[in-house]
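The following block contains the structure, expressed as structure tokens.
A single protein chain has been removed from this complex, and every other one stays in its place.
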Amino acid sequence: MKRERKSFLRIAITVLFIVAGFYLYAESAESSDKGPAQPVLFSHKIHAGDNQIECQTCHSYTEVSPHPGIPSVQKCMGCHAYVAGRDVEYTTQGGQTINIREEINKVKGYWQRQEPIPWVKVTGMYGTNSSGMPEFVHFNHKRHIKRGFECSTCHGEVEKMDVVHKAKDLTMGFCISCHEENADNEEHKTELKDCLTCHY
Amino acid sequence: MSGKENKEKNGMKRRDFLKVLGVAGGTAAVAGSCSEPVEQIIPYVIPPENVIPGVPKFYATTCRECSSGCGLVVKNREGRAIKVEGNPENPINKGKTCAMGQASLQGLYNPDRVRSPLRYNTETQRLEPIGWDRGEEILAEKLNSLGSGKIVYLSNNVSGTYSKLVAKFLRPLGGKHYVYETFSHEPIRKANSIVFGRDEIPSYRIDKADYLLSFGADYLETWLSAVSNSIGYSKLRDVDHGKTGQIVHIEPRSGMTASNADTWVAAKPGTEQYIALGIANVMISKGLNKVAPGPIARMVSGYTPEKVAALTDVSADTIKKIARDFSTSKSLAIGGGAANTGSNATETMVAVNILNYLAGNIGKTVDFSDSLSISDASSFSDMKELVEEMRSGKVEILIVHNVNPVFTLPGELKVAEALEKVPFVLSLSSFLDETSEKAHLVLPESTSFESWGDYSPKKSVTGITQPVMRPVFNTKSAGDTLISVSKSVEALKNTFAEKKYYDYLRSAWKKRAAVLSPGTSFEKFWEALLVKGSVTTTPAPVNVALSSRVSSVSFSDPQFRGEGDFHLIAYPSHRFLDGRGANKPWLQELPDALTTSVWDSWLEINPAVAAKMGLEDGSYVKVDTPGGSFEVQVFVYEGIRPDTIAIPLGQGHTSYGRYAKGRGVNPFALLPAATDALSGGPSLLSTKANVSSLRKRDLLVRTQYTKSQGDRHVAKTVALDQIGHHNGAHGADHSEHPDFYPEKEYSKYRWGMAIDLNKCTGCGACVAACSAENNIPFVGKKQIAKRREMNWIRIERFFEKNSDGSLDVRFLPMLCQQCGNAPCEPVCPVFATYHNQEGLNGMIYNRCVGTRYCANNCTYKVRRFNWYTYKFPEPLNWQLNPDVTVRSKGVMEKCTFCVQRINHGKDLAKDKGRLLHDREVLTACEQACPSDAIVFGNLLDDKSKASVLSEDDRGYKVLEVVNTKPAITYLKKVKQERV
Amino acid sequence: MSQTQQTPLTYARITEDVVRMVDKPSKKWWALFLPTVALVGLGVMCFFYQVAEGLGVAGYRHPVFWGVYITDFVFWVGIAHSGTLISAILYLFRARFRMSIYRIAEAMTVFAVLTAGLFPIIHLGRPWNFLWLIPYPNSRELWINFKSPLVWDVFAVSTYLTVSSLFFVIGMIPDIAAIRDKVKEAPRKIIYSILSFGWKGSNREWLHYTRAYLYFAALATPLVLSVHSVVSWDFAMGNVPGWHTTIFPPYFVAGAIFSGLAMVITLTIPIRKIFHLEDYITLDNYDGMAKLIILTSCIVGYAYAAEFFMAWYSGSPYEWGQFVYRATGEYALFYWTMVICNCVVPISLWWEKVRKNIKALFVISILINIGMWFERFNIIVISLSRDFEPGAWGIYKISFVEAGITIGSFAWFFMFFLLFVKTLPAVSIAEMKEILPVPKKGG
Partner (left out) sequence: MSQGVVGIYSYQDSVLSAVEKLKEAGYGDMRVFSPFPDHEIEHAVDAPESPVRFFTLFGGLLGATCGIGFTVLTSSAWPIAVSAKPIVSIIPYMVIVFELTVLFGALSTFLGLIINSLIRERTPVRLYDERFSDDKFGVAVVCEKEKIGAVEAILNSTGAEEIKFDEA
């Protein structure tokens, strides 16, 4: 009997460690800039939060297209031809320190070279650090915006993020629960939960 | 390769191509349903005007795959052309396209296109890439140092502004422009000139006829404009109050066109003229003629039906019956096709003209006021002369542009040898075909999808071609090349004021605009032109009278070379035409209408002969002709006379890219340079051949091995006088099936389809359109030999027997029936296929685990399985539709009535706060179908076209006995009293 | 017990004989085992090749979407059935001839189900997603389709595997205890101690044991009938002509028992010889099995005839066309192989001489196995090759990958079997003792 207890204890401790490890790992991700590193440290907090720029100013196709649109370099330069940025250090939530003017200069560099900025995709299904929506899912931004959903419903409070990360778990369960909650009636629910709505 | 390297490589590749396009944004779907995710999003540097990622743009342009000049609308997503559709505004094709038109994007994105200028390196004996500047410099040098020899510009039918540019370019150089179309229908022109004094090809208005008598003209395949003919055919096939048009086809072989006729009359090869004369004889002797015969009476007097019967193997009664029907209805006689290219082809056409004349069809169904531009093409004998000149060294510079004479001119002319005698050959073609391969310099032209231009297929219509995307490769439009080179050529220095062909085109149109719409500004006119894609004018009516020259014609027997037992017919393919389509995998994989063969050539042979020689489908034979011999597999076919064998043209390329090269045989190579005596047209039916068995057999790769449907009654027919009579077989179709479960109810939509078998011609445009719309992979011959073709819609073809024992060919497009009681659905363990609230049988690729039970249980066998992850070689993958998932291995797929189009349509309708209207969403197959056989719509809406047709008396469901309750209603093919 | 051998069977000899069987493996055993493992390796390689390339490397083609793998699946499930028949159904009927062979039959059941269970996964287009067939809670609340016969299959086969494994394990507990008490070396003793669950053979233990065994047999009997019924519904629930018939469940169950009995004979004959078990597995045992084979062969033969008759009598051109095609079409050779092996060959068993001739039985049993494999192949492949839609008819050809995996599956089965005879009591010690006359001092 004694031996059995001992082994139980061992197993329990091991399990505890594994769980704790996962927890700590998740925690550590929480406290830093957990989004992927971008070629330019574009702070949504400064733009959308501090300066109160509407999302659709830059992501301008949300109401007309399934795709929201990523602003062109030209669009960046539309402002930054005039806004040079302060030559100050800025510390992000995750503790990265950058010089605002230097970051803006990077954008200018792309403009001068007439190169697109290779942004890294944030909003994906699998984890925070990679990949877009799998291509077998067809999400229509227009329909959701026209129905009156806030961007933050799916993207979280981007205006509070220096480095954007995936705030909501954009898995099918997330989509479906929202579709269920927002159905007008049973018939509508059937339509909203129809597989062919998104998968084709 | 490590994962990281791989990622970077993909990232770079992607970026590069986006730079080429100058666009980005949005997520373009190239990846498989479970392949590695896309890592980066690349925004525009400067966003192009009016382009919204995710929202398609449509550009009107003109199809240049053949000389018909159909109007197109090209769908563009994020800067890439992804789908071609007919332009409903265009009077020629009225929104329809053929399979070749649908596949034209695979020309644009063909991986074997010439990617940059090439120059022949004498040391390495290869064509090697050079820059544009250097290429144009070389050409200018050559033009500057032009000696006493000729300069010849050899192109396909380039009517419109470009032909004027070529003329202007050549005039100071003393050059000559040859317009070479493999099938330029010289006999028709010549006969018109003889009979009516008009050296042109009129518009034949099948749509206005209700009795069509075709002497070998494969009007549904390649004859003149197949799409516009099919539209007319569809009209003729309308069943209205128990009446419908009738078609009689006279040809030794029952091709796709003949197979769609009500009666196929198998005349002795080359004797069609006698039948026409016999008919004329009956008309005159019975007083059935509507116009005074004049000298014709004497010409035809000797051709009594009895005498004709002896000459042609066609009974006198048949001739009499045709004569009576022909003269008592709105009729039209046409002639042409491969079978009518014998030594007496023009005589046959004269006889056909006589028929039209006697029946009073001139000005009604034969419209000379609106003649076709192909009338301007050089004749075959001109080409023969040109080849002789080349051989004798008289041609110093030859510019080849989008023609492939080495492949398409008869082997006897030995064009390749003649070409070697030309000191400098320039090719402006986009592909290294058999001719361009021999060029000294290749300055690749951008395809019609990438460049400006216009094209006038007939007098009344001029279509505009506009670039629908940036050039895929480092190519330039031929007009730009010529103008740019002219600047550095002494003789041409001041020929062109413009810098670009675009400017030249606009200035040409400025003049036209002033005539066409005098009131409006040019910019407005131009904008409207680009939106509409074409301008249409009403041609002035012309008076056509019988020419006195008609009596000079004497009718002769056809001449054949060689001593063989069989007449050899080499006929143009409805998929490749003269071979230009052979480099497009969609067309290679599109089953031939009759044999369902793919990726290969075959020889059609009569069953009686085959039995005697011990041949079966797939047996190898050696065909000996005076021009040489070839080995080919046999297709045993009842629709060909025992004294005739037939082989399709278009295969047998020795270059022209990976998809064309080394497949089948090229009959052109064996043909003699024989001509039709009067017109100088090429003679494709001029050889006799011997066939000997090679005593080996292999699978002739096809998509359907069953010839008859046996007792299955899949493709049904109904006698014309039985329509509406609910007795007999028809009544049984509507018997009630007791159901275990209650009927399913729908609230907004129940998507359904009606397919009129009386209109379906089996052309396969729907198949190609479906491939283009739904990212359907091509799998190659090896896989198809294992029956692994992926097409979601297939044309089933059954050879049945009429009551009199004659051949009855039936076509039936088979696609997912979206059954109300689908057998596939309940057997899926994971709900990957299910029934949605709009009546669609959904197929969710990402949920599929691949048990394949659904496919087993599918009564119609329309499900396709991804046995492998099929590849689309770069840049063919640029064509992929981002709205449709690209499937990867292990996943079932099938037609869902283009659900992406339905969803897109509903999305737009929702913006307006309403439901979809009828005809707002068209499926890809329906959109393409040139004969309007397919109609899609909401069955809950009583007034929708699909609903109305589904309730038609001819309607039935395929294999109704299984009680699957399909959403597709087929309309029985109408059987008429046969001749 | 008519058998006469040098020493008559005693309790001690039974224990001794069985313990000897689980002794150190001989060279002969290794000579059999190693090639078996190599063939399993071949099958595994074929499978991974198929996963990497796609199912195209198998012989599947439109319209035959099921082929050799499903044939193998049904074949192995069928093989499994006679094990349960012998251990459970014949137990309920108190048939004495089952005693000596039931352990082997049961082991065969477990290993055959284990083999069969692999095939649906091998056959999947995306085998890495096979767990989607299992209902597990997920955030989408998307479950599986309980209307699908394939889901029934998942439940039936996994239940069958569980129940037959438990049955197998329970049956062995007293015997393993006996081995435990005989072996001396430490590692084996420990392993057998664990496997014997501390069995001591007290009257209470025996009481619970016999009851539990009885209930197990009572549960396993309908289960075994249901499993092959469910397997047959994989086809009968489809609408394919040649599949869609009500005769399938009894037909399949009879066929399964038929093939399973043949497999038991095939397996026991060499074991009997190698381990000198002539005193245990007697000719009377074979006689009993052979009689059962005659019965099931008749049922199977009747089913073949009934199918044909119904196809003709129904007047359905699809059904009739299918059966005419089976007998005369491209696959006629397979069809007639099946008829000869399953209906004609077993006729010889009507003679007792044949029933008690070991060599003849061995050959006949192998022929029956071949015949039954082809029966499944014919039902699956020929039916699919020619169903309703004449435009889609096509012929299936087996590929080398499929052949490799099939061979691998046989090796896989035999590998387990070889391990079994070397490590576990292949003959039931307790039950053999049960049928000996009880030793009484009084005589």
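Going by the order they are written in, the chains are A, B and C; count residues from 1 in each one.
The criterion applied here is as follows: a residue touches a chain if its C-beta (ideal position, glycine included) is under 8 Å from a C-beta of that chain, and two chains touch if they have at least 3 such contacts.
Note that this is a predicted model, so its numbers are computed, not measured.
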Candidates B:E563, B:D739 or B:D911 - the one touching the absent chain: B:D739
Thinking of the whole complex, not just what is shown, which of C:P35, C:P222 or C:P270 touches the missing chain? C:P222
Which candidate, C:I190, C:A212, C:A305 or C:I347, sits in contact with the chain we can't see? C:A212
Touching residues on subunit C - with respect to the absent chain: 10-12, 15, 135, 140-147, 151-152, 155-156, 158-159, 162-163, 166-167, 170, 174, 177-178, 180-182, 197-212, 215-216, 219-220, 222-223, 226, 230, 233, 429-431, 433-434, 438-442
Since one chain has been left out of the picture, which residues of subunit B touch it in the full complex? 739, 741-744, 819-823, 825-826, 828, 831, 833-837, 965
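Here is the rule we go by: only the chains that are shown with their structure count from here on.
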Between A-C and A-B, more C-beta pairs in contact link A-B
CA centroids of subunit A and subunit C: separation to the nearest Å works out as 55
Using the touch rule from the top of the page, what residues of subunit C touch 2 or more other chains? 142
For subunit A, which residues count as touching subunit C in their complex? 171-174, 176-177
Interface residues, subunit B side, partner subunit A - complex: 11, 15, 18-19, 24-27, 29, 31, 33-34, 37-47, 52-55, 747, 831, 834, 836-837, 840, 842, 844-847, 882-886, 896, 899-900, 903, 907, 910-911
Hey, which residues of subunit A end up touching subunit B in the complex? 61, 64-67, 69-75, 110-111, 114-121, 124, 126, 130-138, 140, 142-143, 146, 187, 190-191, 194-197, 199-200
